[in-house]
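Of the protein chains in this complex, one is absent; all others appear in place.
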Amino acid sequence: MQRIGVFVCWCGSNIAGTVDVHAVAEALKTESGVVFSTDYQYMCSQAGQDIIKNAIHEHSLTGIVVCSCSPRMHEATFRKTAAAAGLNPYMVEIANIREQCSWIHKDMLSGTEKAIILGKAAVAKVNLNAPLTPGQSTVTKRALVIGGGIAGIQTALDIADAGFPVDIVEKKPTIGGKMAQLDKTFPTLDCAACILTPKMVDAAQNENIRIYSYSEVTEVGGYVGNFDVTIKRKARYVKEDICTGCGLCTEKCPQKKVPNEFNLGMDNRRAIYIPFAQAVPKVATIDADYCTMLKTGKCGVCAKVCTAGAIDYNAKDEFVKEKYGAIVVATGYNPISMEKFDEFAYSQSKDVITSLEFERLTNAAGPTSGKLLRPSDGEHPHKIVFVQCVGSRCENCAEKGKEYCSKICCMYTAKHAMLIRDKYPDTDVYVFYIDVRTPGKAFDEFYRRAVEEYGVHYIKGMVGKVVPEGKKLLVQASDLINGKQLHIDADLVVLAAAIEPDKSARPLATMLTASMDTNDFFTEAHPKLRPVESPTAGVFLSGCCQGPKDIPETVSQASAAASKVIGLLVKDHLTGNPCIAQSNELMCNGCSSCERVCPYGAITYEEKEFRMPDRTTKLRRVASVNPAVCQGCGACTVACPSGAMDLNGFKNNQIMAEVDAICKM
Amino acid sequence: MQTVTTKSLCERAASLLGEGTVAAVLGWKRGEFDYDLTPAVFTAAEELTEGFIYNDFSGANLSKYLLKKTREIDGKILVFLKPCDTYSFNQLLSEHRFDREKVYAIGIPCSGMADIQKIRKIVGEGITAIEACENSLLVHTLYDDEPISVSCAEVLTERCLNCKSKKHVAYDELIGDEGEVLTSNRFDEVEKIEALSADERFAFWQNELSRCIRCNACRDACPACTCEKCVFDNPNSGVQSKAPGGEFEEKLFHIIRAYHVAGRCTDCGECSRVCPQNIPLHLLNRKFIKDMNETYGEYQAGEYDNQRAPLVNFSLDDPEPSDVVKGGFDRA
Amino acid sequence: MLKCTLSNIDKLFEIVSASMPLYLPTEDKNGAVFKKWQPGTVWSNASNTVKGPKDLFFPQSEDLMAFKTEGKKIEVIDTRTETEDFAVFGVRACDVKSLEILDRVFLTEPRDSYYASRREHGVIISLACNRPTENCFCGTFGIDAAEPMGDVSAWLTDDALYLHANTERGQAFTKLIADLTEACDDSAVSAQKEKNRKVMKRLPLADLEANAFGGSKTEQFFHSPQWEKLSESCLGCGTCTFVCPTCQCYDIRDFKTNNGVVRYRCWDSCMYSEFTKMAHGNNRNSQKERFRQRFMHKLVYFPENNDGIFSCVGCGRCLAKCPISMNIVKVMKALEVDTDD
Partner (left out) sequence: MQDVKEFKPVIVAFCCNWCSYAGADLAGSNRLAYPADVKIIRVPCSCRVNPMFILRAFQRGADGVILCGCHPGDCHYSTGNYYTRRRMSMLFSMLDFLGIERDRTRVEWVSAAEGAKFAATMNEFVEKVTALGPNKRLEDLRCKQ
């Protein structure tokens, strides 16, 4: 028989406003097992916790029920309180009478009634609770960073600097990501390459960092501290350790008509290529889709010109298996496809481009060597229209774009406009916007400079249509402030396309058992308090995979994720969750149903001898659960027909006791 | 009448016993009358000659006995399996319930089993003897001077009327001819109930299940119900009960019984055969089988060793529960 | 002797039902079962009902009392309901006898007041068997199916029902239906008895004898090697015990309600694995031991304590219903062989 203490929290007026907390404490006093019941203004405060601690001592409590806010908020707090008073922390149950009761029910009567029932259910559960002790597991002191953009690079550098080995897996032939494609960065207008490439080189040279470029994660097993990851190293047909990156092959390759993805297809590259001059690793890669040798067996020019002998047409995909203690997801973003936005004539005219394409057009290493020329005829554009929020904040067009704000567009558009006006003062620049959002350090000043110093025409209103006519693009738009319809014959239209998570994120999330939101951004363990952790233990988030963000934000999140990883890797042992499955061997049939539904492979079988009641021995196949691997989902408990498998902390009889208490009327 | 004779099976079993291939034979033993056979273990040729029988009343599925017998008996056990029994045999194997190495399975053909209650309905009470002829049974009774002839087809058990397969899916040796998987109408009865209104369905099952006396024969005979300890016998399970304590418990027992074997039930029909109250329990199992087939693709438990049953499996595009209830069948 | 023409039988049921509930065999999907008569109910003259009339006196599940809890207070509530007079019609000789056996269990001290009350309120109208089944062997236990007992004995001929009151309660019953009956001599009944006894002699189990069994035979049969073989295919279900008119074991259990506890009893079966489970464990761990218990009880232990009376009435229900056709007849025959050796 338990000796249960009940502690009803007022949460100031949050609970006490709609729940008669005294009545709740009074009603629960007579519940079976309850020997003490009280209420207090703020149970989570030091004074409140002291009440609990004192009651545990004074009344020799074996279990406690706190009627308060959601257990997601303070369960850990009260468990610690109990532990501090010498009570097993798993003898604590929370009745959620705030989020599930006082905050949603307006009248005192029904709120109080419900709070009492929720309290009774918690008491019923505690009556059946048993002390639980968490198991321990070791930690592999190596981290994996998936994605080699600025987020991944920064995370890896920080982890490596703390002395832990870290691997970066990048699917492209080089690290660098989106930032490598950018020209200048807002609001300081320093050159992206100038600040990024030193970091890339640092990563390459850091002895704690290993870069798996042109590679992908294909399988993830294990659990926090002990992930088993399989990495596919895609065949690049060039021996990475031999290639010197001299680039001769990329000049001699006869296959010249390969769209250059680094320049977003605005020019061509060869079938064997190095994405850009500062690529890391600076190694050539053969594009198997275009290489004549790989496709027909006839050519071999690159092998002939390579003095180092690095070309290997017979290369195959390789699979590397590695163990990691922590995994950081830094899979980044992409601009959404403009296919569905035909009103802007993106597919009809080469002179309608996205902002990322614009970055390449103004970049000295871009297809026009930095001269702003129209893609269609190479002429200098004199009238440029920027369209904001293309696919962002699409409240009523979710099938076309995204409901969220892509966050970076306002600032980079201001940057583009400013750069044009600075370099080509004879050019007219129009920016159509819904709102201009500049909440960042020196952001608004930056935007105001664009308007005030550089004379960019900011027009509040949306562009309805872009119609290519001759060499011009007729832009039909509305000016909401002046209530006018505008017609602008532009030379170039730049679309600020919304950004979305990289397509590789979804399958990766499945592998990692990490959750995602409806937009395929990874979910944080807590939106405010644990923003760089995934709910899946040992998986951390860095950069745009978690949500749209600019470079400074990305870098700070990357460092934050790194610090979380370091915090994990410095531990020698991890304390597990004791709420895991447990098999009663006497009832286990050994039928394998539980094993078949376990997502973690935590269940194995062994043949065991049992002494039967009739004094015979019987060899039986029984299940056993690996406590370090089990995450406590409970799938096995329902698959088990005999009920041999049960879940600590959420046992069958505990849940049924809660059901009984709730249904009691 | 069965196409293989008791004698031929007896001889084969005796020779396997004699040469030491098997240590015991699991078969059917004759009783007081011609229809009351009991599963039995035979360990000597004389025992076989004296008691072994295979006739139209060898309905009992012997595969479940292997759990206990393979542990008790040293050496191999010969078991005679009718086609439908082999599915149970396979299912038990995939659940690791006995050691395959300890069994010598002989598949025997089955032309369908007779239902003594159907015979009683035709000839009345007082059956003293039943002779098997080609396609009929000659029934002797206390009250008729001449034996009454009933056609075998007329008195087939429900499960045999809807036989799903005459093919053996597992055996070491086959005696007689191998049959084929059949296309049966076994879901017709389920569909009929589905077509009723909710009130009618409720009334139907209320009436059927109210007869339940919780003798547990359905569970104890079921080759899928092999739990070391059934939840209904386990005082700690929260659902232990010994008698139907009302309408709810009748339903609870039968829903959970059927649910626990869903995906594992081979539709052998033993539950309905043994029910002393003639509750059509197989309809509950078949409802699950039908739903799973329609929703997750055709699946026959026990068809192969080590299959992944529908309820321990999933696919990413499974329909939602609300759609299964609505879409499983068309009902106005 | 009273005579009631068959054409008046529904009228008879109606009159009885007007003053008390009347239970009689009617055809159900599953065979004949005792059901409460209502206008339109068709009486079945089937030789045997699926279950005996035991349920009417000793229901499968019955509430004994209830406890209501409020906070930490407990209140005891009387839930008894068995205070109504009722009649049971068409009880066969074997089932009448089975009630005598139950009486020995429940009416000796400590008296079971629930059972006793139902017995006091029930009037039993038996009925002689004209067409016994191949499973019948009541003769083995000295029961004459042509001479059924009960409060009122009844016989059926082609055209009439004959009744004879044996007890005061029986007389009260015949008084109730006096308008439908007329006094007559015994000739028709005697002729019917003669006919019935002739059939009985021809029954396949007519020769089965129980002489080998009885009290004081424990030593002889307990260690018989036959038990192993007999029990090897037993499924351990409770069919035999639940269709048996003389099985009287029950369990008392508490059902947790929303407001307290209902204490009820329900039939239990010695065939169940938990039957003898006690705090220290279980003293019958194998199905062999459980199986042996059931038959030893019927054939040896019960007579030992009850003046040699067997706790089997040869109704044949277990023969008809056992899923694997193992039954008391097979047990008796096998054990007798054992004694011959």
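Labels A, B and C are assigned to the chains in the order they are written; within every chain, residues are numbered from 1.
Here, a residue touches a chain if its C-beta (ideal position, glycine included) is under 8 Å from a C-beta of that chain, and two chains touch if they have at least 3 such contacts.
Please read all numbers here as calculations on a predicted model, not as lab measurements.
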Quiz item: Which shown chains does the hidden chain touch?
Solution: A, B, C
Practice problem: Have a look at A:38, A:513 or A:626 and name the one touching the chain we're not showing. | Solution: A:513
Exercise. Quick one: say which of A:128, A:191, A:315 or A:635 touches the chain that got left out.
Key: A:635
Quiz item: Thinking of the whole complex, not just what is shown, which of A:30, A:45, A:110 or A:556 touches the missing chain?
Solution: A:110
Quiz prompt | Residue numbers in chain B that touch the chain omitted from display | solution = 190, 193-194, 198-206, 231, 238-239, 245-249, 251-252, 255-256, 258-259, 262, 284, 287-288, 291-292, 295-296, 310-316, 318-322, 324-325, 328
Quiz item: Contacts of chain C with the missing chain: which residues?
Solution: 66, 79, 255, 257-260, 262
Quiz item: Residue-wise, where is chain A in contact with the chain that is not depicted?
Solution: 70-73, 96, 98-101, 103-106, 110-111, 113-114, 117-118, 121, 510, 513, 515-518, 523, 535-536, 579, 597, 599-600, 631-635, 637-639, 647, 650, 652, 655-656, 658-660, 662-665
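Rule of thumb we're sticking to: only the chains that are shown with their structure count from here on.
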Quiz item: Taking each chain's centre as the average of its Cα atoms, which chain lies closest to the overall Cα centroid?
Solution: B
Self-check item: Pair of chains whose C-beta contact count is the highest in the structure
Solution: B-C
Self-check item: CA centroid of chain A to CA centroid of chain C, Å
Solution: 72
Exercise. Express in whole angstrom the distance between the two chain centres, defined as the mean CA positions of chain A and chain B.
Key: 53
Quiz prompt | Chain centre separation in whole Å, for chain C relative to chain B (CA means) | solution = 30
Practice problem: Going through chain A residue by residue, note those that touch at least 2 other chains and give them in order. | Solution: none
Exercise. Name the residues of chain C that each touch 2 or more other chains.
Key: none
Practice problem: State the interface residues of chain C toward chain B in the complex, per the touch definition above. | Solution: 28-31, 46-47, 50-51, 60-61, 131-134, 199, 202-205, 229, 232-233, 235-239, 241-243, 251, 253, 255, 264, 266-269, 272-274, 319, 321, 323-327, 329-330
Quiz item: Given the complex with chain C, which residues does chain A contribute to the contact?
Solution: 30, 32, 612-614, 660, 663-665
Exercise. Spell out the residues on chain A that touch chain B in their complex, using ranges where they run on.
Key: 586-593, 596-597, 605, 618-621, 639, 641-644, 652-653, 656
